[in-house]
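Of the protein chains in this complex, one is absent; all others appear in place.
Right, chain A next:
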Amino acid sequence: MKKEDTVKLISAEGMEFVIDKEAAMVSQTIRNMLTSPGGFAEAEHGEVTFPEISAVILEKICQYFYWSLQYSRGKETEFHIEPELTLELMMAANYLHT
């Protein structure tokens, strides 16, 4: 995996998730950050920090990114969400336009 094909998502606690750029682009918010010309510093470093999203939630979001890619390629499986994470996950997903 080449470095320019990946992005690093950093949680509130500083936990780092390195994932495919393609997966991260599932989120409209991240896509804007990474692609808006000349704008965000995130685009240069390929790093995005989310001071309001905990590691548990960010991990789940990364899982969703990959699930979403598979789904769009025709692998229609269920995406399981633990009920106790739902509210927090929903808020984060809302923020990420995911």
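Things to note:
We adopt the following convention: a residue touches a chain if its C-beta (ideal position, glycine included) is under 8 Å from a C-beta of that chain, and two chains touch if they have at least 3 such contacts; residues count from 1.
Rule of thumb we're sticking to: contacts and distances are computed from a predicted model.
Missing chain, UniProt name from the options "Elongin-A", "Ribosomal RNA-processing protein 41", "Mitochondrial ATP synthase epsilon chain domain-containing protein" or "ATPase family gene 2 protein homolog B": "Elongin-A".
Here the missing chain is touched by one residue of A:G14, A:P37, A:P51 or A:P83, and it is A:P83.
Mapped onto chain A, contacts with the missing chain fall at residues 61, 64, 68, 71-72, 74, 76, 79, 81, 83, 86-87, 89-91, 93-94, 96, 98.
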